[in-house]
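Okay, so here's the structure we're looking at.
The complex is shown incomplete by one protein chain, all other protein chains being positioned as in the whole.
For chain A:
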């Protein structure tokens, strides 16, 4: 970053003595533009000594996926994005037959159960009911008076969602892969933590009269940022970061305008 060409140094107008065109010893003051010495690279030093980097929604150690960071002025946008309360999409993989203390497969084993009675249909039924009750919670925590016409119109468009702090709410959940003993769910949620998703997998196992642990939590979308925008470890260099910022700038702006007005 520091090797990139800098801004041109500021110019100032100074009245410098120059020998008069007439000759002789007379000195004339001629206004000339000279660069300010204070802007000289040797005086100032490197332009960037440290960068302000802020993090978006948290992602814990055992999970992977999209993690939004803001650099410099982008940190202000981060707060605005947080206030937009946009949903995030996760791909959660689980394994039937085990129950551990921290709901993931690396925890201490608590119980092993059979799981051959579980079918995809039963799982989808449970998943549909989770979506239903969470949809109800979505409407309740959005703090809109249900008796008004505008509440009805927002509910029709599906735009009701809590605009303040609320407990974790799952807006959509479906089963994308099922092969006993493993299964994979796609979960779209608000205000959640990854441990809550692992606990959800454990509770699904309990509902199906068995037990389940979560093997993988991967965030595939965070608001407007999807997996395609995310940079893998090999691309953490200046050029890719600059391209990524440029690509997302317009989308972020439109989303903020749409939600916050």
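Convention: a residue touches a chain if its C-beta (ideal position, glycine included) is under 8 Å from a C-beta of that chain, and two chains touch if they have at least 3 such contacts; residues count from 1.
Rule of thumb we're sticking to: contacts and distances are computed from a predicted model.
Novice: Suppose you had to identify the omitted chain by its UniProt name; would it be "RCC1-like G exchanging factor-like protein", "2Fe-2S ferredoxin-type domain-containing protein", "Trafficking protein particle complex subunit" or "Protein transport protein SEC23"?
Specialist: Per the UniProt record, that chain is "RCC1-like G exchanging factor-like protein".
Novice: For the chain that's not shown, point to the residue among A:122, A:177 or A:253 touching it.
Specialist: The missing chain is touched by A:122.
Novice: Considering the complete complex, identify which of A:155, A:230 or A:245 is in touch with the unshown chain.
Specialist: For the chain that is not drawn, the touching residue is A:155.
Novice: On chain A, where is the contact patch with the chain that was removed from view?
Specialist: Residues 97, 109, 111-114, 116-117, 122, 125-126, 128-129, 131-133, 135-136, 139, 146-149, 151-153, 155-158, 172, 174, 188, 207-210 of chain A touch the chain that is not shown.
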